[in-house]
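Below: the structure, in structure tokens.
As you look at this complex, bear in mind that one protein chain is not there, while each of the others sits in place.
A, B and C label the chains in the order they appear, each numbered from 1.
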Amino acid sequence: MGDLIDLVLLAMLAITALQMIFLKDLFAVVMLFGIYSFLSALIFINLDAVDVAFTEASVGAGISTVLMLGTLALTGRKEKKSSHSSILPLLVVCITGAALIYGTLDMPPFGHPNNPIHEHVAPRYIEESPKEIGLPNMVTSVLASYRGFDTLGETVVVFAALIGVLALLGVRRQEENDVPESGFKAHHVLHVVARFFIPLIILFALYVQFHGDFGPGGGFQAGVIAAAAFILYTLVFGLSRAFAVVGPKFLQALASIGVLLYASVGFFSMYKGGQFLDYSKLATDPIVGQHYGIIIIELGVGITVFAVMLSIFYAFGSQAERSNIQ
Amino acid sequence: MMTGFYIVISANNLVKKIVGLNVFQTSVFMLYISMGKVNGGTAPILVEGVTTYSNPLPHVLILTAIVVGVATTSVGLALIIRIKRAYGTVEENEFENQDDAI
Amino acid sequence: MLEQHLATLPILLPLIAAPITLLLGRSLFLWIFATAISALACYFSWQLLAAALTESVLSYAVGGWPAPWGIELRVDAANAFVLLAVSALSTLVLIYSKDSIEKEIDSSKHTLYYTAHLLCLAGLSGILLTGDAFNLFVFLEISSLATYTLVSLGSDRRCLTAAFRYLVMGTIGATFILIGVGMLYMNTGTLNMLDLANRIDIYESNRTINTGLAFIMVGVSIKLALFPLHMWLPAAYTHAPSAVTAFLASTATKVAFYVMIRFIFTIFGWNYVFEEMGMDLILMVLAIVAIFKCSYMATVQSNVKTVLAYSSVAQIGYMILGVSLVSVTGLMSGLIHIFNHALMKGALFMAVGAVFYRVGSVDINAFKGLGKQMPLTMAAFTIAGLSIIGVPLTVGFVSKWYLVTAALEQQHWVVAALVLAGSLLAVVYIGRVIEAAYFQKPPASRDSNQVKEAPWLMLAPMWALVLANIYFGIDTSLTTEAARSASEWLFQTSAIAAASSVEVSQ
Partner (left out) sequence: MFILDIISSVLLIAGVFFGFSGALGLFKFPDFFTRMHAASVTDSIATILILLGLILQTSFDINTAKLLFILAFLMITSPTASHALAKSARHGGLLTLPETQVKQQERTY
């Protein structure tokens, strides 16, 4: 049954991807990309990767699509007919594809419990992590503790993206003007519903943030969801009112603080005599220490991701407004 | 599992290129996740009475990779907006014609 | 306490400093802060190199988790050596950039410049020090994202398309590395490099591992700008701000080169890569083609930055050539050339940046008559240029010498001859610029009062590099010592891994 679902999903995935090649309407391409992301999230669930599915749904289908749509609004939705030949790229793709298929020939059988990856490093995570770290969600344990350095790197990547977008677009505070900023100004229904929903979304984000130790979720997903709440607010009420709620400068500071919070946990554990990011040293009981460490670094991740995603959206949004006014 | 989706990369339009990159990366993610699956296992969240779990390590790696992917995407899109403003087009051959080739 | 954490500091200092710079905001203060951080990182990497030379390997388990489970930082002579070059260059470029970016980057973006520079430094150091294949990917992305940002800060609109092309190529490269690492992981169940090396040998001639190797090689080659995949590099280097070009040209590709060495020698083992896969021949041919094609391209360009960018691709060819000779001396020449090329290309790009600062153009016509108007800058350019050519008493001579020696050791007479012929092309492209500077009259349109010597903050780091060029060209003991012990160590561990696999298979 699971295999059947997998197959159907994969077939749909392939169709979506192929369709993307031939469509010239970029708007449709981006929409198909959203569908593609959702489909792959479903496959991830089927393959037991709930955390990944959650992230893919919120990031791939959510933030990426929104950003792409924002870009399309500025660049136009039609792709022009390509003039140069497509034989060379096709050749490269065929060679790469052939190499991949060649590579799969000696791949360990799918799903077999005796595969090398299930025998070598992972058993320790599965068997010991509940005892060593004390969290039921092993993904969180591995993410935040065993491979905490990766996650620090990941947070910094997000931060680097903020730097990149700011350097390219910059966020400028708009002067007060009477130009209607958003077509949604007159939507009373939307206003009411949005007012009702935004607190709920934020509440959900907080739940995801702090429940990540037990179920799927964690700082990254929570940050994205919280950012989504504010993006909704911005869409409905316009950029300048959103700036009044959380200003771009404040967000930049917040992004830095998130990274620093994460790193300071590491430095604190150094100070306590452990290695960098060794949470066991944070409290007298190592498991309690691990708990503290994970909660704080997840918070750091959440803050940074929230601030960065929202800043990037602001940057794209203010570009859109500038071009509207012109 | 991840057949030649990369054709998308050969696109002429920059936005489509970015979409293509994302599709490419997502299929790589699927490669990783598929190797973490254990037949008869469940999601790696501790539940009483379950002994086989899928491998959590690929999940962790891909969580990180997704984040990296979205970071690259956003910078790429920001670049596209600037290119549009500087050249008035986002078709690769058009702005190549505007500058003499290097 | 610092002793114990020495391995983390070169990564963590810039990593932490980057968000702090974003919070600070004042340009002058920022410059001091960023430079100080970079200098500190440089100091610690010096200490690391000293420690690595005495103790051979330092290992640091991040988070207190032992190696295959947690992430390990491994320092040996090879990466400590490259790290020293990277952080030293970063410091000098930061000193240099104060005046340089004033001219080329909008003042509202100075903060972002420093932040991105520090992030890039942190990423590069991370790549160098980490002992974990996936962690390497993460740091690769940090440095790449920072690099795209830095390139796109240029004043010409063409920097945008250059950055975009770089972004697409870079992301494809990184994804290829990701696929390759995935395939290795699939067959071994581990991501730690040392552990990978031990477990790969059990699976001799496994097709998935071979494919993984191929993907990693292609991915790294894109990052490295190895010949057929170098298309992004000249555009990116030409249109990026001068300080950025000086930094990137002397560090980013070198780090990619290091990654390639690490994968070949530490993970796969050189006899596997070279003898069973025949990779040495492919690399050698590509390297020689790169040297000639790109040196030729360099001779016909009119933009001096582009000339130097093509020359960089050619120089990468020399490094790869050193590796493909499969001998201690060959690898040693490659490693020395990392360090030496950083010295000379850094100086050359700084000189070009100084010309841009005063003249406002880097076209070869703009160099006419500069020998009189900017004597110090042009003298620096000339010495560094001689070094690229490989004239004795400069560092360029040292690396060429070892490269030719290595080729002769292996009886590759043709290769040795080709290396020397490649130097002749370098004479042509460097010579054109020098000829324009010293033997031609300045164009009449230029106001000779405005064009004067570059500010001392630009001259000082430039001359520091030039003097280093000469110093390390005469006193070769430090570089050759470090490079020799590094390459011997790499071959040794490679051999140990191979030996242990024989034991396992018996």
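In the analysis below, a residue touches a chain if its C-beta (ideal position, glycine included) is under 8 Å from a C-beta of that chain, and two chains touch if they have at least 3 such contacts.
All figures in this text were calculated on a predicted structure; none of them were measured in a lab.
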Subject >> Partner chains on view for the chain not depicted >> reply: A
Subject >> Contact with the hidden chain (one of A:Ile35, A:Ala73, A:Ala99 or A:Leu190) >> reply: A:Leu190
Original post:
Hey, which chain A residues sit against the chain that's not shown?
Top reply: 183-184, 186-187, 189-190, 193, 196-197
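In this text, only the chains that are shown with their structure count from here on.
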Subject >> Touch-based graph of the chains, sorted into line, ring, star, complete or other >> reply: complete
Subject >> Chain pair that, of all pairs, has the most C-beta pairs in contact >> reply: A-B
**OP:** Go ahead and note the Å separation of the Cα centroids belonging to chain B and chain C.
**Re:** 27
**OP:** Can you check how far apart chain A and chain B are, centre to centre, with Cα atoms defining each centre and the answer in Å?
**Re:** 12
Original post:
Hey, how far is the Cα centre of chain A from the one of chain C, in Å?
Top reply: 31
**OP:** Would you please write down the residue numbers of chain B that are in contact with two or more other chains?
**Re:** 9, 14, 35, 57-58, 61, 64, 68, 71-72, 75, 79-80, 82
**OP:** Send over the residues of chain C in touch with two or more other chains.
**Re:** 134, 138, 141, 145, 148-149, 152, 179, 185-186, 191
Subject >> Residue numbers on chain B that touch chain A, as the complex places them >> reply: 1-16, 18-20, 22-23, 26, 29-30, 33-47, 52-64, 66-75, 77-82, 84, 90-91, 93-94
**OP:** Within their complex, state which residues of chain B touch chain C.
**Re:** 9, 14, 17, 21, 24-25, 28, 31-32, 35, 57-58, 61, 64-65, 68, 71-72, 75-76, 79-80, 82-83, 86-87, 95-96, 99, 102
Subject >> Contact footprint of chain C on chain A as seen in their complex >> reply: 99-100, 102-108, 115-122, 124-125, 145-150, 152-154, 156-157, 159-161, 163-164, 166-168, 170, 252-253, 255-257, 259-260, 263, 266, 270, 274-281
